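Working notes for the structure below.
Omission of a single protein chain aside, the complex is shown with its protein chains in their original locations.
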Amino acid sequence: MIEQRWKRWVFFYIPLTLFIIGTLFPFYWMFVTAIRPDHELYRSWRAANNAPFWTLQPTLAHFQDLLARTTFPRWLWNTFFIAVASTGISLFCGLLAGYALARLRFPMAGALGTSIFVTYLVPPTLLFIPLADIIREFHLGNTPWALILTYPTFLIPFCTWLLMGYFKTIPKELEECARIDGATRLGAMVRIIFPIAIPGILSAGIFAFTLSWNEFIYALIFLSSPERKTVPVGVVSELIRGDIYFWGQLMAGALLGSIPVALVYSFFVEYYVTGLTGSVKG
Amino acid sequence: MEVALPRPRAAREPFLTRSLDNERLLAAILLAPAVLILAVFIAYPFVMGVWLSLSSTSVGNPGEFVGLKNFLKAWDDSIFRTAFGNTFFYTFWATVFKLSLGMWVALLLNRHFRGKRLVRAAMLLPFIIPTVLSTFAWRWMFDPTFSVLNWTLYKAGLIATKLPFLSDSTWAMWCAISINTWRGMPFFAITLLAGLQTINPDLHEAASLDGANAWRRFWHVTWPLLKPVTLVVVVFSVIQTFSDFQLIYVLTGGGPANSTHLVATYAYQIGVGAGLLGEGAAISLFMLPVLFFVVWMQLRYLRRLEGA
Partner (left out) sequence: MDTPEPRKSPRPGVNRRTVLKMTGAAGLAAAAGGLEGILAAGRAPAYAQGTELHWVRWNDFIPECDTLLKTQQVPEASKALGAKITLETIGFNDLQPRITAAIQSRAGADIFMLYYNWPQLYASALVDVSDLAEAVAKEQGGFYDVFKPSFQVGGKWLGMPHSIVGNTIAYRRSWFKEVGYEKFPDTWDEVRKAGAALKKKGKPWGQTLGHTFGDAPTWAYPVLWSFGGAETDRSGKKVAINSKGTMESVKWMQAFWKEACDEGGLAWDDSNNNRAFHAGEISASLNGASIYIVAKRQKDRIKDERGEPMVQDIDHAFFPFKGGAGQFPLYFSNGHGIMKYSKNPKLAKDLLRWLHKPENFEKWFQTAEGYSVAPTKSWEKHAMWDKIDPPLRMFRTAARNTRIFGYAGPSTAKSTEVYSKYVIVDMYAKAAQGMKAEDAVKWAEGELKKIYEG
């Protein structure tokens, strides 16, 4: 397919560039805000010497302050730990349940699948109130386990559903061959099917990880010590004081808070692409 | 110990294996962890939620059964109706934009160019950053006094006075929709890209040999194959958008004059702000049938596609 040059520009380079600018500009803006000294941050938008797109006196003060004044590294670690653990649990449950729903015949399979999915629809706004009851019953308040065990409530349905779709795309013959060779059903599942499903598992895992990384309200309710908080809750509750916002530090926190996930994504993005394909093909 | 074992080892393994080969038993074992967690952590809250919506419970007061009174009260409430309407408007347009722009980006990213991997990863950034924090960044960009967007347009000579990003009802709603689009579009793009990559390039080649132009190639070759993927993404996105809370809560709190209130933010305001847990639960449960209907329709359609 040979394209004329101008066509390639008009239909490809220009729109792609615009999309990249649109997507990334807020990040650039966060970055500029984070390194801009305070006295520049609060200048009139009409000020003659206003140069919003860059700063002549970049400073790391906001980053330093964020690290010195708050327990940001702790929050980062907490968030990471909670996200990994809850993702792990959800993947484990979702993997087994997804396989059962996709492959095994048993009564009520359809109904069970639907009801697992329906839990994803339960409006979460006020769920934290009765959930607080359970957290108290299990004495989980102010421990990471409060979140590690509650996040799966919205992650499992998602993982199950995604993986169920993925398993359906794997030809049944593969499994049957293995079983003829003497493998048990369980063995075939673990040794044959799961390895093939790795891209699907990764994509479900990455998505689940993002959702836990993002969560706000449960983390706000169930954790109380400053050093146990997660990034979104910590940043919001320490850097906003009534009618005073620490914009520089807030943006620094937002940036630092998304970098770890960004790294994970950049490693896995290709897997993610192939993984999702499988799951939705069926 | 050996005495206690009724059978030698050799005979035991086939028994275990055999019983695990029983589909029903295996299914039960495999489903147990998921069902257990969901039953413990969501079944009770959900039942409690339904009970709350049928009772006059307020914070600290158990309340009593009042039937559908809370639902009727909500339906009679002009702010609720505004919020309900807003939620549909918000979900509809955000989904339309996410889908169309996401599709466009997916088509662009499906081509070969230098730095493809980097661009793909970069495109996902808005999806990664915690919503609460990115919404703060947007609020900072829409800031009435320090808006960089206003500055740019002003310097470019396109505007003479500041644009009322969040202070005008209509503007505020569209701002919320654009932020949601910005945030959700990458998910659409990458997922659709995944779908595109499974389409055999030969099909396109054949179509272009037939003299079909790009648009027709897309419509007749790509789109039909992408439909199942698209539907799944749309289902997830509609669920998330319809029950969106964080974005509005941080951006406007539902203002100005309720013009950006969504069902979820209003339910929170009534349940937590005013302490009327019963009414708040009823308001938030209004979302369930709608979501259920949307999902059911889409699933049905998906099954039909699969069957065909």
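Think of it as A and B in the order they're written, each chain with its own count starting at 1.
Heads up, the rule we're going with is that a contact is a pair of C-beta atoms (placed from the backbone, for glycine too) under 8 Å apart; a residue touches a chain by one contact, two chains touch by 3 or more.
Just so you know, these numbers come straight off a predicted model, no measurement behind them.
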In the full complex, displayed partners of the excluded chain: A, B
- line: Cross-chain touch to the chain not pictured, restricted to A:Gly22, A:Gly88 or A:Pro226, is A:Pro226
- line: Where B:Ala106, B:Ile128, B:Ala172 or B:Val233 are the choices, the one touching the absent chain is B:Ala172
- prompt: Which of A:Ala183, A:Ile196, A:Ile240 or A:Ala262 touches the chain that is not shown?
  reply: A:Ile240
- prompt: Which chain A residues would touch the chain omitted from the figure, given the whole complex?
  reply: 38-39, 42-45, 61-62, 65, 68-69, 128-130, 132-133, 135-136, 141, 217, 220-221, 224-226, 236-238, 240-246, 248-249
Message: Suppose we count only contacts with the excluded chain; which residues of chain B make the list?
response: 58-61, 73, 76-79, 139, 143-146, 162, 164-169, 172, 252-258, 269-277
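The definition used in the following text is that only the chains that are shown with their structure count from here on.
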Task: Find the geometric centre of each of chain A and chain B from their Cα atoms only, then give the gap between the two centres in Å, rounded to an integer.
output: 13
- line: Per the touch rule, the chain A residues reaching chain B in their complex are 1, 11-12, 15-16, 19-20, 22-24, 26-27, 29-30, 33, 41-46, 50, 52-53, 89, 92-94, 96-97, 99-101, 104-107, 109, 112, 116-127, 129-131, 133-134, 149-150, 152-153, 156-158, 160, 165, 184-186, 210, 213-214, 216-217, 231-232, 235-236, 247, 250-251, 253-254, 257-258, 261-262, 265-266, 269-270, 272-277, 280-282
- request: Under the touch definition given earlier, write down the residues of chain B that touch chain A in their complex.
  value: 17, 20-21, 23-24, 26-28, 30-31, 33-35, 37-38, 40-42, 44-46, 48-49, 52, 101, 104-105, 108-109, 111, 113, 117-134, 136-138, 140-141, 145-148, 150-152, 154, 162, 182, 185-186, 190-191, 193-195, 197-198, 208, 214, 228-229, 232-233, 236, 239, 243, 245-246, 263-265, 267-268, 271-272, 277, 280-281, 284-285, 287-288, 291-292, 295, 306
